[in-house]
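Yeah, one chain of the complex is gone here, protein chain that is, but the others are all in their spots.
Letters are used for the chains, namely A, B and C, taken in the order the chains are written, and counting of residues starts over at 1 for each.
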Amino acid sequence: MNDKIRTFTKPWALCVGSDRVSTMLRAEYWERFETLKAVMPVQYIRCHGLLCDELGVVRRRERNGADVILYNFTYLDQAFDAMRAHGVRPYVEWGFMPTDLASGDQTIFWWKGNVTPPKDWNEWANLVVALTQHWIDRYGAEEVRQWPFEVWNEPNLTNFWKDADQDAYFHMYEVTVTAIKSVDPLIKVGGPAICGGQDHWIDDFLAFVLKRRLPLDIFTRHLYTGEPPKKQTEDIFYQALAEPRKPIDELREVRARIDGNGFAAVPLHITEFNTSYNPVCPVHDTPYNAAYLASLLAEAGEHADLMSFWTFSDLFEEQDVPRALFHGGFGMIGRHGILKPTYHAFAFFSRMGSEIVHQDERCLATRRADGVICAVAWNPCREVGASDDRRVASVSIPWKGSSALALRVRVNETLGNPWEAWRAMGRPLNPSPAQIEFLKIAAAPGAEQAVIEPENGTLALRVTLERNEITLIELTPFKDESAGYPGLEDSLIDGYADEPVRRPSFL
Amino acid sequence: MNDKIRTFTKPWALCVGSDRVSTMLRAEYWERFETLKAVMPVQYIRCHGLLCDELGVVRRRERNGADVILYNFTYLDQAFDAMRAHGVRPYVEWGFMPTDLASGDQTIFWWKGNVTPPKDWNEWANLVVALTQHWIDRYGAEEVRQWPFEVWNEPNLTNFWKDADQDAYFHMYEVTVTAIKSVDPLIKVGGPAICGGQDHWIDDFLAFVLKRRLPLDIFTRHLYTGEPPKKQTEDIFYQALAEPRKPIDELREVRARIDGNGFAAVPLHITEFNTSYNPVCPVHDTPYNAAYLASLLAEAGEHADLMSFWTFSDLFEEQDVPRALFHGGFGMIGRHGILKPTYHAFAFFSRMGSEIVHQDERCLATRRADGVICAVAWNPCREVGASDDRRVASVSIPWKGSSALALRVRVNETLGNPWEAWRAMGRPLNPSPAQIEFLKIAAAPGAEQAVIEPENGTLALRVTLERNEITLIELTPFKDESAGYPGLEDSLIDGYADEPVRRPSFL
Amino acid sequence: MNDKIRTFTKPWALCVGSDRVSTMLRAEYWERFETLKAVMPVQYIRCHGLLCDELGVVRRRERNGADVILYNFTYLDQAFDAMRAHGVRPYVEWGFMPTDLASGDQTIFWWKGNVTPPKDWNEWANLVVALTQHWIDRYGAEEVRQWPFEVWNEPNLTNFWKDADQDAYFHMYEVTVTAIKSVDPLIKVGGPAICGGQDHWIDDFLAFVLKRRLPLDIFTRHLYTGEPPKKQTEDIFYQALAEPRKPIDELREVRARIDGNGFAAVPLHITEFNTSYNPVCPVHDTPYNAAYLASLLAEAGEHADLMSFWTFSDLFEEQDVPRALFHGGFGMIGRHGILKPTYHAFAFFSRMGSEIVHQDERCLATRRADGVICAVAWNPCREVGASDDRRVASVSIPWKGSSALALRVRVNETLGNPWEAWRAMGRPLNPSPAQIEFLKIAAAPGAEQAVIEPENGTLALRVTLERNEITLIELTPFKDESAGYPGLEDSLIDGYADEPVRRPSFL
Partner (left out) sequence: MNDKIRTFTKPWALCVGSDRVSTMLRAEYWERFETLKAVMPVQYIRCHGLLCDELGVVRRRERNGADVILYNFTYLDQAFDAMRAHGVRPYVEWGFMPTDLASGDQTIFWWKGNVTPPKDWNEWANLVVALTQHWIDRYGAEEVRQWPFEVWNEPNLTNFWKDADQDAYFHMYEVTVTAIKSVDPLIKVGGPAICGGQDHWIDDFLAFVLKRRLPLDIFTRHLYTGEPPKKQTEDIFYQALAEPRKPIDELREVRARIDGNGFAAVPLHITEFNTSYNPVCPVHDTPYNAAYLASLLAEAGEHADLMSFWTFSDLFEEQDVPRALFHGGFGMIGRHGILKPTYHAFAFFSRMGSEIVHQDERCLATRRADGVICAVAWNPCREVGASDDRRVASVSIPWKGSSALALRVRVNETLGNPWEAWRAMGRPLNPSPAQIEFLKIAAAPGAEQAVIEPENGTLALRVTLERNEITLIELTPFKDESAGYPGLEDSLIDGYADEPVRRPSFL
């Protein structure tokens, strides 16, 4: 870790991913989003599946004997208006191919995104121009210039781009960026939106951009930490995860590779990230997933400018309609709005300030502008029964003044873990309202507190973390306001004659 | 306890009390009410302080040289429209005296309710007629006939009725009931709204009603269990409580006394009840208060037809504006919407069915129409360190079929007790938003579960209750739906190789 | 018209139709529904397209080498929970065929409902049993017994049922009703859900039911008044309408035919009705549509027990995603929530009371339980420039007491007609927010008023109706409350010295 870095940034708080744009028409989508926004000031949603047939954007028709291409922005406008109403902006991903423009019929996912190039590149360019212009007409150029545009999604995979044809993608990039800039050169455009594992695409893409003298405002890539699956069915995918530090190292290497190609000034956006890249991988539902991601949230800002977690909710249909309350979905927030442990990981780190006052492998503490010390500690335990099952985080915080009030919120295997409660209930696929209500109570994190005395201008915290725990601690000056209520004498309360305060300290 | 009673009713779920009607104009009022309605199907709110000056209902003015009495229903309509919008009806309490009609200037409370008789009984009768007619015009006679009307409040106390003058009250009753019935004889009218301690008023009032051949549709009385205070200041009132069975006995005696006067057919409404009768008594904030009230909630239906808890929220100003988050207020719901233990007591009992399957001094179990067994157990501990600090509830439930899933929700000194967390934080008078958020997490009850095997058609539950615990248990047939998700193999989840389900059973 | 009928009923206020069930997941769906509920106390929504693939209800899979049929109620539960949350119940239409159960691949509409019989009737019966049981488990038998069940949709059309095969449909009815009743015989089941034009199906179906001694709790049929189209493209369908009395006559004949088969005790539900049966027919957007439907709303209750307007909103995708704000959609409520004239027709008639005080071909007046006289008059003008372009409605209302206040709300070609404003704006396909705002102002109906003096116990109203007007008039006793504000002297208001009240009377 670089000792010199003393400023904390939150690239992962800027943007989130979700299922394709058509799901923005659902009530559930925005209920979940508001739940997220309450704890994380998201600015962008990555708009995936923008051009899928179900949105009706493009139709080829015969009218009066002629072949006509009709555009229909009814639902796109509805989705984009909804983003505006909910105070968030689009991160526009151009894709997939409207069937009526496509050169082939290869599709991906249950919802059948067409992944073939256009059969007529002019028709594609016309669509890009028309839609970009429509947005400027409707929302104003000042607004649209704040929306990052990204060309396609994971063209280095044959599933997402026919034959993973690099030349075809580079041509796609050229046609698309040229079309966009022809409407407004100040719109920011990025690519190549590749996933990991084939970083020679970085060199190839940047060489192409240089050679063709094309604009490139943003470099985009994805980041998952899944290793080969242990078992895989259509319903469930059991995937092991790499070491928690692995994604951080990968981020650093990607950034260095971009820089090495002479693009040090171009920001790096990770337009998708998570642990497993599979939407039916049960690890996503666990506290381990949350504790595992913590290191990345703590350090990603050193290397990336924006990161978009894939995805904020379990409204997600790549593998058919979700068949059970918990099914290994990507989401921070589960079905029925039940908060999964990973939600709290993002919530905790979102409370951080920018001034780092302590940082080690499993703990980060910062000071906020309002003076509050905000610390998060985590304890991911991959091996069951290993010696690290329970761990003590030791943190020293510089502290002026007298005693400190420490408020702690905990998520681990027994606190804030509705997945475990659901399993114990017999895994009801579609729980009753009463069961859902119970699971929401079971999903509540733990709340503990302590009053800590500083010694020599330092607060020494020693906090025990349980298996797969992620814990938040906020420190403020302790102030006993009892005097504001003259005459207090707790021992006179019926039933409370013994001790003024029973609540144990977590220390 | 009467062994023959096998049907459970919930008179306390029908009606709740609150601060005076003018507080219905507040946003906070209805936020809290919706929180209550989410767990208890309240039908009525007792409308206290209906005629206070701040609502502007009555003004005596000189106009063109004449003495004129002007009525102004602007705010009353706003309050009553709000009740309608929130799906609840008024339980109309006629009082206090508008200053411009009053015979004296004695007032009660910070908000100065005038407690003197009218100086001109005709003016009072005119007001009663005008307002009753106005309601019929605005809401329809069918609707108004569903609103119980009650004449005055606690006339047997000198604070609430000048000199506690019985004759004057009886005259007030006669004038008022006559005025109401002159508008619509089908409106239900009740009295005498006395508090406990002077039950000779029951005999006196009923004798008067008989003698004067007056209508009496409802008998109303209050019920508190506070004993003489241990210490009393303007800010805090430390009051001991009677034995938990005391109010049940009192209910029975009141009912018997009414019957003894020949009014067995008249329903009994307890238009106020709680433990302490004082709004700055800290016991109201404790788990002890909740555990204490449980017996009354379990048995009140044997004696009373309607009971109105005083009050559903800590928006309450009899003793000035509340000066701290927790201040001993009557409310089930504290300031900032923080749920107090007593809220859960009402929520738990509201889930009960009507068929009793087990009942003892500290546990009630019922079967609901949907077949679910719903049980509540409680353990109020007045003496600290006494042997009953922890208690085991043993319940046998008839059970057809195989294993049962038991979902348990717990409130005690460490679960669902935000008051304790607040005390440990140094009792912040006006907590910061972050502190309020923390207290809401600390206010979450515990959620535990178990799968129970029946033996010989019986489920034997043995549940340990902590000090001042009140616990809810719901039993449904256990169903393992794992098969609906073919291929499940939990030990393949990264980090979860050991055991399929870790979550401990509460048994 | 039958002079003896003096009671007004509103079968069309009980139920409404909408696009297929999957659209209930959309935020727009419930925004529109709340707009409707504000003026009409709808109790049921007809659940069309219940079993379409996009809801994921049925999947045939190979699991461990076996052919398995998996049910997934995730989205159905979400839709049905949403209905519950919005205070409305399902009117269950069983269909269309899940692809994985179907015998063929014939589909209907953009959203591809499969209209072929099951390839294995047992698999269909199993699905019906499983889903019915699931609903009983989740919502309780008491609740589900209040949901009408209907078997399929328009089997007499080849588009909706392969070959319009009558025998196959009758078998479908038998299998389905038997499956449902095997779960709970108290659930109400109906058919044959035919559209008009082939009423021999009525005789055939009832004969079949009799012969097979099958239960039939409800007879269902559809009712449209469109005549052959004048012009038809994929985008637009220009359809003439029959005379406004035609559907009323048709209703009477259908009822008589059912009775004639010995089923006089079985209620008649019109599970779809509107003018044109096509979702891109511009007449739906016009004031003429509203004025045309008025006769039917006024008289339908004489013949039918429930009628479900098809549809309450323009969220409707049978012919692709709507391509313009106004596109001839079925809805009472247009895109962006803009109210179409037909919405007001339903709103006006929903205010009616049950006692008829006047009825002629183009006017109905009733007395409500609250004493208010509520009248609607209408003036549909099919022929342009004909003599009936402007019409005077003359109504005599019995009236006790003195003068009456008449409040009038008007919709016609220039009032409450946003379609006309939109056309004049150049038909913007996707209007800007500012244009939408303007159209909402343009959509406001007219409000006029008058004070009317009775003569000889009668109020004589003579009201002029403009072309295609539908007008609501409510009469209450006029009461001048100026005296409640002593000292009023309007001529002293700066700028208003001339006349106390300028507003003209509509008389």
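One rule holds for everything that comes next: a contact is a pair of C-beta atoms (placed from the backbone, for glycine too) under 8 Å apart; a residue touches a chain by one contact, two chains touch by 3 or more.
Because the structure is predicted, anything quoted here is derived from the model rather than measured.
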item: Neighbouring shown chains of the undisplayed chain, as defined at the top; value: A, B, C
item: Residue among C:400, C:462 or C:503 touching the omitted chain; value: C:503
item: Residue in contact with the excluded chain [from C:74, C:107 or C:239]; value: C:239
item: Touching the absent chain when the full complex is considered, from C:323, C:340, C:362 or C:391; value: C:323
item: Hidden partner chain, touching residue among C:87, C:185, C:457 or C:486; value: C:486
item: Interface residues of chain A (partner: the chain not displayed); value: 61, 63-64, 68, 70, 140, 142, 369-370, 484, 486-487
item: Interface with the unshown chain - residue positions in chain B; value: 25-30, 54-56, 59, 61, 70, 72-75, 77-78, 81-82, 134, 137-138, 234, 320-324, 335, 429-430, 432-433
item: Touching residues (missing chain, whole complex) on chain C; value: 230-231, 233, 235-236, 238-241, 282-283, 286, 288, 323-324, 327, 372, 380-385, 405, 407, 409, 413-414, 420-421, 423-429, 434-435, 438, 441-442, 444-447, 449, 451, 468, 474, 478-482, 484-490, 492-498, 500-503, 505
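By our rule, only the chains that are shown with their structure count from here on.
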item: Gap in Å, rounded to a whole number, between the CA centres of chain B and chain A; value: 45
item: Residues within chain B bordering two or more other chains; value: 484, 486-487
